[in-house]
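A single protein chain has been omitted; all remaining protein chains appear in their positions.
Letters A and B mark the chains as written, and numbering starts fresh at 1 in each.
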Amino acid sequence: MMWFLAQEEAKPVLGLFVEGTIADIIVVLLLGILIWVMVSRARTGRPIPEIKKIAGLEAIDEAIGRATEMGRPVTFIPGILSVSNAQTLAAFGVASHVARQCARYDTRLLVLTCDPLPYAVLEEITRQSYLEEGRPDAFNPDDVRFLSAEQFAFASAVIGVYERERPAANIMIGAFYAESMIFAETASFQGMISIGGTAHTHQLPFFVAACDYALIGEEIYAASAYLSKEPVLYGTVVGQDILKILVWIIILIGGIIATVNPETTFGKLFEF
Amino acid sequence: MERLMKIDRRIIYLLGAAIVFLTMLYPLGLPVAISDLARQTYNEVENLPDDAVVILSPMYDSGAMGELNPMFVAFFRHCAERGYKIIIVNTQWIQGPQIVHKFATQIAEEYGYVYGEDWINLGSKPGSTIFLQSAVKDFWEACIEDFNGQPVESFPIMQLVPKVTAEYVDACLVLNCGSPGAPDWLAYVCQPEGIKLIIGEIQMSVPESMPYVNSGQYAGMIAGSRGCAEYEQLIGHPGQALKAQDTMSAIALMVTLFIILGNIGYLATRKK
Partner (left out) sequence: MRKEGPMIVTVLSSLVVLFSNYFYLGQQWGLTDRLDYWFNISYGIALALGFVNLTIIHWKYVQRRREGWVYSVILLLVMYGYLILGIVQKHTGPTFSWIYDNMMTVLGAAVFSLLAFLISSAAYRAFRIRTKEATILLVCAIFILLARAPIGDAIWSRWSYWGNEWFMGVLNTAGYRGILIGAYVGAFAVALRILLGLERAHLGGTGTQ
């Protein structure tokens, strides 16, 4: 039955491609080429543009340092969606860095997840990070927890952890919904330093208002490159920024054309 | 003056709770002006063909029901007044159809609507975007049974909709509070099939949905509780949303006053 459901009448373009996807393919290829060029430059030691200072990411080490001094744990929450979401994947990059730092400074790290798949991945990330820092004994699998798959049950469980464990630093990077405000404000009551980042625009105001540092939208996707300081990953961020500049140029041209000629078919150029 | 900066948050909470109770007991009766967006949304629903079939999708759970239940009631009532056939179905939000079923049953009785002929509740279907894609190809196969476990083919209303396409469905009314939600309906059903999409959105996500309204991808939108209050006035049936507006006004005023007080304290302290 799945087979029959899956089939649909597609019209091939150039005998190969699905109708209406040529523009998508061009964009994918373009970004791939940009990334490849920048990565090649990075690998051969040629200069590539730096990423601007992002206060929220700089503050991660400061937050972990604060927790170490106070002898209290750090909590990390990778959002509430599963691994199929790009923000959760971005959170893994940050989790890796946080786990390494906590292993290095012998600070307890609590990883709280709302989905069993990120839980499995984060347990492995944390374990591997501790191993790479030469502290496999310090890793406690009980500190990586799957609390609940239900949004507000997870929220209640997290604020319970805040109350009992009294962390000093709270890092929330990933896809959040309404529970983000509950975490951020409760963390503030507890006197924790909070760093929040999400690409969900409807939660950004809450992070900006309630967290000490906020990462807005694409900053979380650059986090992995920024924290690792790997030139190769820097190159990928530069590649994506060049694509963004191209998008701006197209928007500007389209906006001018549409203002001069409202009946324009400029948009049709991108629908083939 | 310093105390103005450090008002105990429990005072804010107690005052907020008191205001909510008092405004519920003694409404202020402030008029609610009707916006162009609410009028546009009303007209879109009003101007559907007399024999229209609409899909009403409560894509929410208990967290958002305070804001979205009145929207469901308003949409259902408007459709029932116009004599449209109503199909209630959603995906992934298990609680949605359960929460709305009793409201739908009550309103259906008022208008003499017969279950299975004039309206039906198909319940929540798993699969998210897979369900939406399957519904476009074969709605019966995608749904299988209704809310009570009866096969969908046994209901006369379902004979009208073998597939979710513009040929059989006139509009999708989606009550949105997260993911999956209205953007998925837009991407997988409404835009490819050319079906009108009208949404009800929670207040915090209204800014995110405005670009879709401005571009015409959402034919209309009930924007939060205020938008629902406007809609209730337009359909001539004041409901929960309209009653809540006095409370909203009082709380908004309270928060504004606290912000001002906090800033007075801050500025006075800074001068010292």
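Everything below uses one rule, namely that a residue touches a chain if its C-beta (ideal position, glycine included) is under 8 Å from a C-beta of that chain, and two chains touch if they have at least 3 such contacts.
In this text the structure is predicted, and so the values were computed from the model without any measurement.
A.B. asks: For the chain that's not shown, point to the residue among A:Ile51, A:Leu89 or A:Ile257 touching it.
C.D. replies: Here the residue in touch with the unshown chain is A:Leu89.
A.B. asks: In the whole complex, what residues of chain B lie against the chain that is missing from view?
C.D. replies: Looking at chain B, the ones touching the missing chain are residues 7, 9, 12-13, 16, 30-33, 35-37, 61-66, 95, 98-99, 126-127, 129-130, 133, 148-149, 203, 206-208, 210-211, 214, 223-224, 226, 245-246, 248-256, 258-259, 262-263, 266-267.
A.B. asks: Touching the missing chain, which residues of chain A?
C.D. replies: 2-3, 5-8, 10-13, 15-18, 21, 24-25, 28, 31-32, 35, 39, 82-84, 86-87, 89-90, 92-93, 95-97, 100, 115-117, 119-121, 124-125, 127-129, 131-132, 142, 145-146, 149-153, 155-156, 164, 178, 181-182, 184-186, 188, 199, 201, 204, 206, 208-210, 216-218, 220-222, 224, 228, 230, 232-233, 236-237, 239-240, 243-244, 247
Criterion: only the chains that are shown with their structure count from here on.
A.B. asks: Hey, which residues of chain B end up touching chain A in the complex?
C.D. replies: Checking each residue of chain B against chain A gives 9, 61, 63, 133-134, 137-138, 141, 178-179, 204-205, 207-208.
A.B. asks: Across the complex, what residues on chain A touch chain B?
C.D. replies: Per the stated touch rule, the residues are 1, 5, 8, 81, 151-152, 177-178, 189, 201-203.
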